[in-house]
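Only one protein chain is missing from this complex, and each of the others stays in its spot.
Then we have subunit A:
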């Protein structure tokens, strides 16, 4: 009995050995499912940094650090001294780029902004008598009715423009997503500079604000900059009127998605950023208040 048990044990050991030897084959090793994913290991820094396309987005897209919160530096406005870090929700400032949504938002805004006041007169609106110009027959020329006829000079316009509303519709959730996508795009590119509340300058002169823009590399040579403030800042707004080639300043109420995408960078007061984010999060916040 005991010898039989030993025999079966040795047989099973042999099969086990055979199995392990077969699994030494590199192919099966590769194909075998791994139980644990190896942690990303830091490789040594390459001697020459690659000057090719830099896929930072793909690196950060899977980075768990970006899952919930992103970090923002708050600067003191004219001096640009970093003051502290603040965190924002990833769904506010770290959304993936959606060109289609941005395009729709810009078109929506453009349509909405159209004045639509072009107006022409039809033949019924042109002033004058409706008397027949010449007899129907016997003159040797074409038959004509009234002089307001669209084919005559001074006549009406057949299918001319009339005042109308060009506005198109865009779902609010999509528009709000476009706002945050635009801000996220700026954030990812490092072109969103958040400043401490109360950003204003000392002197209301264009030459002074030009100095500031030149010092911080925000000016015309660096693609101009949009400055967004929470409310009207007397000195800054007055000064920027004289420094239009270096950028422009707008209050948060005047800004739209296209403005955010237009210039080289966006310098925004924290208050204004918070206001934009609070206003444009209808796709994140339920309209119905939860019962709990």
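Keep this in mind: contacts are C-beta pairs under 8 Å (C-beta built on N, C-alpha and C of every residue); 3 or more make two chains touch, one makes a residue touch a chain; residues count from 1.
As a working rule, contacts and distances are computed from a predicted model.
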| item | value |
| --- | --- |
| Protein name, per the UniProt record, of whichever chain is missing from view ("Peptidase C13, legumain asparaginyl peptidase", "Lysosomal dipeptide transporter MFSD1", "DNA damage checkpoint control protein RAD17" or "Large ribosomal subunit protein mL50") | "Large ribosomal subunit protein mL50" |
| Identified contact with the non-displayed chain, of A:149, A:216, A:238 or A:251 | A:216 |
| Residue, one of A:80, A:174 or A:284, that touches the chain absent here | A:80 |
| Contacts of subunit A with the absent chain, listed as residue ranges | 42, 44-45, 49, 51, 54, 56, 59-60, 63, 65-66, 70-73, 76, 78-82, 84-85, 187-193, 202-203, 205, 207-208, 211-212, 214-217 |
